[in-house]
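For this depiction, one protein chain was excluded, whereas all remaining protein chains were kept in their positions.
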Amino acid sequence: MSRTLTRRATVVVAVTAAVALGATACGGTTKNSSKDSGGGAKATASADPNAATKKGLTVAFLPKQVNNPYFTIADGGGKQALDALGSSYKEVGTSSGTDTAGQVSYVNTLTQQQVDAIAVSAQDPGALCTSLNQARKNGIKVVTYDSDTKPECRDLFVSQASSEDLGRTEVQLLAEQIGYKGEIAILSAAQTATNQNTWIDFMKDELKDPKYKDVKLVKVAYGNDDAQQSFQQTQGLLQQYPNLKGIISPTTVGIKAAAQYLAGSKYKGKVKLTGLGTPNDMRAYVKNGTVDAFELWDPAKLGSLASYAAVALASGQISGAEGQSFKAGDMGSYTIGKDGVVVLGKPTVFTKDNIDQFKF
Amino acid sequence: MPETTKAPAPLARLGGAVRWDTAVGALLVVLLICSFSFVENFGNALNVSFLIGNTLPIALIALPMTMLVVSGEIDLSVGSTAGLSGAVMGALWNGGMAIETIIPICLLLGALCGLVNGLLVTRLGLPSLAVTIGTLAAYRGIAQIVLGADSVTDFPQQYLDFGAGRIDGTFIPYAAIPFAVLLLIAVLVLHATPVGRSLFAVGASEEAARFAGVRVRRLKLAMFVTTGLISSLTGVFWALHYASARYDNATGLELSVIAGVLLGGIDFDGGKGTLGGAIAGVFLLGAGQNVMSLLNVSAQSQIVVTGVLLVISVLAPRIGRQVSQARARRRSADKAPAALAAS
C-alpha cells in the first residue's frame, strides 16, 4: 500500500517537472507577452449634464471595514446626502480590513441585489476588478472613495485630498515644528497600503526641496495599523535613532498609538509627532502637549461627495469623463479631473486652538 | 466505515440511526431549496456561480484535511501555504517567468511545505497542532519576505478568466470541473481503497494499526505532502480567482476549512467521518453566508452564527450519545432489581 503511495508521489513529481520543462521550452506566457490584456468598460457613454436627478435610487456603501470609526463617519455623511436627495442608503462590508475575498463576495452580493450604485473603499487595487466590472456590466455605477482601485475598474474615484497635497503638507507641518532641522521618521500602516505608499512617495519628493537640506528621513517603519505593533515600532525608532526629532504617521491608527506611547515616555514634547488623525482620537494628546498639530479631511464630507457623485452617475448627468462637473448640495460644484478623479479639497489642520470645534 | 457498536437499546438506536453527516447533507439540501424558493436573487446562475467560486478554495483544502483529521492529525498551515505559493507566483511573474513554469514550481513548493510539516510530525513525533501553528507563522512570514508590499494583478487574461469565469450559459465555474475530479479521486481513495481504510484505522488506534501492518509514518507523511500540494493549488487558484497575488492572500482560511470539516461530522479525535459530510459542511457554511448576505445580515452576526454552528456540531452528537447511554443505564438498572425480586 505504502509502496503505491510512494510510486504515486513520484509520478506526480515527474509529471509536474515534465510539464514545467515542456512549458519553458515552448516559451510560455510571460509578463511581457500578455501586456495588452486587461481593461474593462471605459467611460464612453455620453452624459447629459441637464438630466433630472433621479430619486428612489439605492446606493450601497462598501467600506474597507465596517465598525471602523473613520468609515462609520464617512458612510454617515453618505447617508445624509442620500436622504437629502431622496434616495436610499445601505452599508455592508467585512469586519476585517484585509479580507479581500470577503469584499469581493460583497460586491457580488450587491450585484445580485441590483442596487443602482456602489461606493466602495477598496482593500486591494486589483482584486476587486473582475467583480466590479461584472457589476458595471449589469448597469451598476461604481464610485470608489478613500482608497481607489485601478482606474479601469470604476467610473469615478472620490479622493479625500490630492495625494500630493497630503504628502507635502505633512512634511511641511513637521518641518515647521522641528525648525527645519534634524532626523525624522515615518510610521506607516501596512507595507501594502496603497494610499500610504503614494503619500510617502510625495513626502520623499517634498524633502528634496533645498529648504529641507537639514532634515533627514532616516526610516519608514510599518505598524500594520495595529496598536501594539505601532507602539513597538515607535519605541524601536526612538531607540535606533536617539536623535530623532519628529515622526510622521499618515494613518489614524498609527498616529494615536505613537501619541499614546510618547505621552507616557520621556520623549513627550521632545519628539514631535504629526500625520493624519481624527480630532476625537487625538484630543487628549493635543491638550496634554504631546502633539502640536495634525491634519485630516472631513470624512463625513468625503462620504457625502461619494453619494452625490454616485447619484449624478446613475442619473446620467456625468459619465466619469475628464472635465464634466456635477453639483454636490451645499458643498458646491465639483469637476472631474484626469483618470476620473474628483478631489474633495484641502485637508484641515487641527491644533490646540481649533480642535474643540470638530466632533468626529 | 467501521461502525462496530454493540446492539443498542431501542431509544439509543433512534439517535444512532440518523448519522451526523447525513443530517448535515439534508440540512444543506433544505437550505438550498428554501433559498431557491424564498430568497430573492439567490437562484440565478450568476449568484450560484459566485457561491461555488467563493467556496471552492475552502472545499479544495477540505479534501486532504478530512483525510488528515480522520487519521488523527491536523494541518493549520494550509492558509499560509496557499498564501506563500500565491506570493511566490507573484514574485516569479514579476521576474518575467512564464506562468506555465511558475504554476508547477508553486505546486512543488507546496508539496515541500507539506513535507516539512510531515517530517516534523512523523520523524520527531511532535504534535501536529504545535508544528503547524509554527509553520503557519513561518510560511506566512516567508511569503511576506518574498513579495513584501507588492500586489501582483497583471496575470494573463485567459488564466484569470479560468479562475473567475463560468461555462457559458450555466452556473458552473470552470474551476469546478477540476475540483469535481479531485473530489471523485478523494472519495474513492478514502472510502474504497486500502489506503482509506488504513487512514481510519490509524485514526481509531495508531498502535493497533501499526500491529496490523499499516506503515503509519509513511502514510501520514504522504497525507501531509498531499495537503501541502492541494493548499498551494488553492493558493494559485486564489490568486487567479481574485486576480491579486499578495502575501496576505487566504489569511485565516485554515479556520474556515476546519469549521466546515468539523461541521460535516469529522471527529476531531480521528477515526470517524465521511468526505461527503465534510464537503456538505463546507458548502453549508458557504451557502449560509451567501444567503445571510443576500438577506442583509451583517458580517458580525454571521461570525456568531458560524461559532454557534461549530459548537453545536461537536456538542450535539456527544450529548445525544450521553443521553442515550444514560437512558440505557437507567433501563438496565431498573431491570436488575426487578430480576432480583423475581428470583
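Lettered A and B in written order, each chain numbered from 1.
To be clear about the criterion, a residue touches a chain if its C-beta (ideal position, glycine included) is under 8 Å from a C-beta of that chain, and two chains touch if they have at least 3 such contacts.
Rule of thumb we're sticking to: contacts and distances are computed from a predicted model.
Of the names listed as "Histidine phosphatase family protein", "Autoinducer 2 import system permease protein LsrC", "ATP synthase subunit a" or "Phosphoenolpyruvate-protein phosphotransferase", the one that matches the UniProt record for the absent chain is "Autoinducer 2 import system permease protein LsrC". The undisplayed chain touches these shown chains across the complete complex, A, B.
Among A:53, A:265 or A:348, the one in contact with the hidden chain is A:265.
The residue touching the chain not shown here, chosen from A:53, A:80, A:198 or A:235, is A:235.
Interface with the hidden chain, as seen from chain A, comprises residues 66-69, 71-72, 95-96, 191, 219, 221-222, 224, 227-229, 231-233, 235-240, 242, 256-257, 260, 263-267, 280-281, 283-285. Those residues of chain B that touch the chain absent from the view are 72-74, 120, 124-131, 133-142, 144-145, 148, 206-207, 255, 258-259, 262, 268-270, 298-308, 310-311, 314-315, 318-319, 322.
One rule holds in what follows: only the chains that are shown with their structure count from here on.
Touching chain B in their complex are the following residues of chain A: 1-2, 4-6, 9, 12-13, 16-17, 19-20, 23-24, 26-35, 37-38, 66-67, 90, 92-95, 98-102, 104-106, 108-109, 111-114, 124-127, 129-130, 134, 150, 190-192, 197.
Interface of chain B with chain A (complex): residues 40-42, 44, 46-47, 50, 54, 57, 93-94, 96-101, 104-105, 107-108, 111, 144, 148-160, 164, 194-195, 198, 214-215, 218-219, 222, 225, 229, 238, 242-244, 246-252, 289-290, 293-294, 296, 298-300, 303.
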